[in-house]
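Complex shown without one protein chain; remaining protein chains in place.
A, B, C, D and E are the chain letters, set down in written order, and residue numbers restart from 1 in every chain.
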Amino acid sequence: MSALQRLFKFHGGVKPAYNKEASTGLPIAVAPTPTLLVIPLHQSIGGMPRPLVKAGERVLKGQRIGGADGNASSAVHASTSGAVVAVEMRLMPHTSGLSALCVVIEPDGRDEWIARQPFDFRKASPTQTRDYLRDAGVVGLGGAVFPTHLKLNPGKHGKLDTLVLNGAECEPFITCDDVLMRERAETILKGAIIMREMLSARQVLIGIEDNKPEAIAAMEIAAQAANQAAGDLAMQVVSVPTRYPAGGAKQLIRVLTGIEVPHGKRSTDYGVQCFNVGTAYAVYEAIALGQPLISRIVTVAGNVGQARNYEALFGTPMRDLVALCDPLPDSDRVIMGGPMMGLLMPGDEVPVVKATNCVLVGSRKLFPPPPPEMPCIRCGECAKACPADLQPFEMYWFSRAKIFGKAQEYKLFDCIECGCCAYVCPSHIPLVDYYRFAKSEIWAREVDKEAADIARERYEFRLLREEREKQEKAAKLAAKTAAGREKAAAAIAEAAKPAATPEDDTKKALIAAALERAKAQKEQVHPGNVSNLTPEQEAEVTAIEARRAEIREMAKPHLRQDD
Amino acid sequence: MLEAILVMAFGALVLGAALGYAAVRFRVEGDPLVEKIDAILPQTQCGQCGFPGCKPYAQAIAKGEAEINQCPPGGEEGIHKLADLLGREFKSLSAEHGIEKPKSVAVIDEQVCIGCTLCIQACPVDAIVGAAKQMHTVVAPLCTGCELCLPPCPVDCISMQSTGESVENWKWKYPVVKINPAQREST
Amino acid sequence: MSEPIEVTHRESSVLRISVRTAAIMLAFTLVFTAMMAGTYKATEPLVAASALAEKLRLIGEVLPPGGYDNDLMADSIILPRQIILGLDDETRIWRARKGGMPVALVFEAAALDGYSGRISLIQAVDADGRLLALRVTAHKETPGLGDYIDPKKDKNKTRPWITQFSNLGFDTVPRKKWRVKKDGGRFDQMTGATISARAVTNASGRALAWAVEHRDKLFALPANSRFEESKP
Amino acid sequence: MTSYLFVVLGAVLVNNVVFVRILGLCPFMGVSKKLETAVGMGAATTFVLTMACGASFVIDRWLLIPNQLEYLRTLSFIVTIAAIVQLTELVIQKTSPLLHQVLGIYLPLITTNCAVLGIPLLNVSLRHNFLESLLFGFGSAVGFTLALILFAGIRERLEAADVPVHFRGTAIAMITAGLMSLAFMGFAGLDKYK
Amino acid sequence: MSAYKEIAWNGIWKQNTILAQVLGLCPLLAVSSNLVNAVSLGLATIVVMMLSNFAISALRALIPYEIRIPVFILIIAALVTVIDLAFNAFLHDMYLVLGIFIPLIVTNCIVLARVEAFAAKNGLRAATLDGLVMGIGFVWVIALLGAVRELIGQGTLFSGIEMIFPTLSGFQILPVEYPGFLIAMLPPGAFFVLGLLIAGRNWLDARANERMREQRTHHQVEHATSAPA
Partner (left out) sequence: MNNSPYFLKPASVQSVMLRVLVALLPGIAAYVWFFGAAILVQIVLASVTALAAEAVMLRLRDKPVMLFLSDGSALVTAWLIALTFPSIAPWWLTVLGTLLAIVVAKHLYGGLGQNPFNPAMVAFALMIVAYPLLMSQWPKVDATDFAGQWEAIFGSRQILDAMTMATPLDALRTVLRDPEQRAMIGGILGSKATFGNVGGRGWEWIATGYFLGGLYLLQQRIITWHMPTAFLATLFVVSGAFALYEPDRFAGPGFQLFTGGAMLAAFFIVTDPVSGATTPRGKLIFAAGVALLTWIIRTFGAYPDGIAFAVLLMNIATPLIDMYTQPPVFGHKDKRGDSP
């Protein structure tokens, strides 16, 4: 069947040593429940979920402990039943070594589920289904942890051509998708059927790298069964050439359909959507079984005696998983993810989270420190390897010198940080580190710039107000000396009444809009010290705001002159 | 001699009239440069540059009356941007105007505050809320960290707290390079 | 500087300003042009005299003053543009005589094919058709490389390169051999800068040939008349 | 026809104003830090220089030479040029505000460019006719623009290079200009080929 | 520092027209292929700068703002022409050497820059002094440039001086066998040597700054150690 499929090529890519055999020898094992689960609240892209539990509460397995903050967020659940010990800052599985809010649960060993009910998505509206998935905490398990419910939207045309299931798993060492496909192919496809219906997709293409024959065979059988049941040929397993990063969503979509989805565009606008096979599995579990996402398959590999895939509860310390696999004595680091894109962990006590597809144990021997960085000789190897068709050395040249504008001109933000360029560079330049640095500096700068714009508006407004007050005082003084108090009021009214002309109005509207924006921004970033005010304080604040509004009104006529 | 004077006089009359006319008719109003400079300045409004706010400093730079290296909150970064914009050479931050500090916000010790409103009057961006004889609070996201509210407080209850690092605002660091020192830093 | 004027602009009319600036401009122009014109008039005779002295000095280099007794400046004829000599301006030919007998013709020529363009020459050709002497009066050849054609810059002070042409005629060096050695001729060149030498040599050859051809007519023409090429 | 082509090509490449004639160096060094400004400056200079060559030819041929006032050449040329610049500014401001936005800020700078006087004077000494004068002015200005834009391209890249501290900025720019002028020496002799 | 001293220091080093302001490059590079030419042009430039600064400072009250540039140029060009004519008439030998350079001075942007930036705003004495020292700043740089280029280019110094002082002659500094280095005399060499000079100035400035900083910290340390007592 796969022979029928016409394949396309993506530019670049590399072929590192794959090292996948070690962890595919044994079937998936269930990792034991640890003595303490540390579940970070923020596990996916999007808003930080609000904690729904307090220390001392008892929770059941699958109970929601973090509620999605708005639609662009995803809920978090207790991985097992037990007592909430604390809701506090704990070390995150993040390179920064910083802490964030986590719910710490002491399992009671009973593993007691909440009441589970299948969700009949055929009866529900698409929005309801998406809300359900959001509250079930289903996010992409391919690595990017993007909330799945946001992607399960067919977009402006209301239907899609192709749903791509990503079983490529191109990173070395990682085999969690491979074993999942071998062992639970049918379930994955059941999930895919649900997704296909939600997206009204014509066909489902399952892309698997051709170095996973067992997985291809298993998926092939399941697909045929599914097609027979449905009476069409919608499900197709496609074996794609093994080349990193064939599993990148854009690359896989390109290989399977020939479509290139540009940076910053929704792939649904091009008639395709891509999900990881694990995600499809999780969707099935959530919809058909009513089980929220509380565990995933994690490959433990690298510098260990027995690499293997485990089904691990979120919150399990990585250390516990590593311990199951006989780590070798010279191990010196834990990496979350693969050797090409994985993140270095600040310690091995950090918990497994939704993004943890692999716990890679490293050593000096396995991952030797890179030779000293030499200057770039513009050899172009990196450009040859870049799957995004970028000019990595130009982005590096300007990132290194902190000329970020130029780096952006070379499309820095199209870089998917796959690491191919750094992998091939004969000068051993940590290219991706430069891009990460440049990107975060640029983001920080945007934030600063927004803050500066608000400050400018507020400052100019204040100047205006002061000017106004001065005039007011002068007017008052004049009025006082000239006549009685009543007349003073009249004078103020006079001064405040502008000779409004049409062109003033547009200007006024502009300024009002700007002020409105500033206000909106302020509300958005509502700080803790304002929200926790006592009622009296709040009354005060309201009063001040009212006064400000008043002054704003009075200031309007002066805006024209000042401009 | 006479021809010379005649020829030149003819030219002078034409040119003088044309130029005088042009100068009056086409005088450029306003200065877009000031806006561009102001857009680069950090809007902390702290006055460390020696001008009462960022806009006046921008005007001074545009007129050529101020150096580009007088704004400590903008830091070297800002100076580079100004140098680029104006086509001037980069200069490191002038020490007499202060040093670059990590960004911080003002925090009012609510136990001590007597509600005198002096800080409200000092704050250039109206980031402090409260009314007479009531406890005051700094609206942290609006505070630019200019420190202008510190001196007027009669009970010294305002302190600056640096805005720490969190997972959200954490930045990837400049790669540790042994061979190529950071270009701009080493100047 | 700008403020005080801005105020006035607001009130005065465009026309008045224009007239005012034009007047001031005019005043300045008058004063300074007068100054220049005055200086020019005052120095004109001096400058002319200096130019004349310079001419005489150059002539003196190729024609020793003792060799003639007439007033060269008076006994000269006008030479219209001569392409063959590389001249694109009107020049003069000075005729030296001793006791009324023709001694030599002094005239200018130019080589246009120097390394950096034009090389201006002056030379004296005697009545027997011999090149008495040749000098470079202006050139732009590369300093240190091609500028040896100018005896002031020639490192060989005892026998500068340019002097090898002195007192030679087609009787001693046949026309065909009036070339640099590199081209199979008789004259030396400085290796590495043949172009300059070749240009000067060829130009002098052409000048000499031209003078030989026209010398009778040139001596015969009345002073201050124009030389016209006779059409054969 | 070909001789006119030679005038232009010669002025652009072989006798490039900046690298061979050594004119217009101050703006060449000063306005080449960014490509954008270099293009603007080049365009403005091209316009002004072509105009200046035409105007100075007219003045020289019809006013100065008939009246034997050659000694007023420098004076009258430069004053005319200064006026052309200001009048150009006036005209484009009136007719094309867009163009004015692009070129406006460069116009005053052009008068500091000594090529703008040098080229008209060269026109006189090279005895160009009116068309040749215009073409020579245009060609020289294109040569100037070319030099400026290429130089700006290199300088933008150099800004990120690890140049030794004392050489950063003007010093390395000078050395780069030297190497560029070395490269332009490769064109030597092309204008003499027949 | 007194005002005059500061003007002098500015002209000679701190605001040096070439090394700091990077102005007036064309005559500088075009005429510095040997020392004699360089100094000659430099001296002529000093004269023009002093006179034009003087004249414009004297007349500044009469010049309206909007036509100041044409008027400045008019004055400078007139002065240069007068000087040119005067040289031709009275110092003819000198004129033959300098003659071609004098008109070049009009196009030297330094002259206009100084007139505009200084003379138009300052008194007679200060303006004339400024013209002088700015000229001196130009002269020493062009002389250094000329000397280096001549020495590297052909191993001599003061060659061609006999054109000004017929009794003198240039010096052969390097051995006669020295093959010369033509590049130094050509435009690329001019750029290279000037680049090196500017780098040299940067180096000296950096060293002076370093010294000053050291001195200051030294000072502070002393201060700190003595203060507690």
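The definition used in the following text is that a residue touches a chain if its C-beta (ideal position, glycine included) is under 8 Å from a C-beta of that chain, and two chains touch if they have at least 3 such contacts.
Here the structure is a predicted model, which is why all the values come from computation and not from measurement.
Q: Tell me which of A:L152, A:L165, A:V300 or A:M341 is the one touching the absent chain.
A: A:M341
Q: Of the residues A:G46, A:G82, A:G271 or A:P430, which one touches the chain left out of the display?
A: Per the contact definition at the top, the residue touching the missing chain is A:P430.
Q: Footprint of the hidden chain on chain A, which residues?
A: Touching the missing chain: residues 10-11, 14, 16-17, 95, 250, 260-265, 332-333, 335, 337, 339-344, 362, 366-372, 374-381, 383, 387-391, 393-394, 410-411, 414, 419, 422-428, 430, 432-433, 436.
Q: Under the stated touch rule, tell me which residues of chain E contact the chain that is not displayed.
A: Touching the chain left out of view, chain E contributes residues 179-183, 186, 188, 192.
Q: Residue-wise, where is chain D in contact with the chain that is not depicted?
A: 149-150, 153-154, 156-158, 161-164, 167, 172, 175-176, 179-180, 182-190, 193
The rule is short, and it goes like this: only the chains that are shown with their structure count from here on.
Q: I need the common contact partners of chain A and chain D, sorted by label.
A: B
Q: Of the other chains, whose C-alpha centre is the longest way from the centre of chain D?
A: A
Q: Which chain's centre, taken as the mean of its Cα atoms, is farthest from the centre of chain E?
A: Chain A.
Q: When the centre of a chain is set as the mean of its C-alpha atoms, what distance in Å lies between chain A and chain C?
A: Their C-alpha centroids are separated by 83 Å.
Q: So, what's the distance in Å between the C-alpha centres of chain E and chain C?
A: The computed centroid separation for chain C versus chain E comes out at 33 Å.
Q: Two or more other chains in contact with one residue: find those residues in chain D.
A: Correct list: 30, 71-72, 75, 79, 83, 86, 160-162, 165, 168-170.
Q: Multi-chain contacts only, two chains or more: what residues does chain E have there?
A: Chain E, residues with two or more chain partners: 64-67, 70, 74, 78, 81, 85, 186.
Q: Which residues of chain B touch chain E in the complex?
A: 15-16, 19-20, 22-24
Q: Along chain D, where are the residues that touch chain C in the complex?
A: 71-72, 75, 127, 192
Q: Quick check on the complex: what are the chain B residues that touch chain C?
A: Of all residues in chain B, those touching chain C are 1, 4-5, 8-9, 11-21, 23-25, 27.
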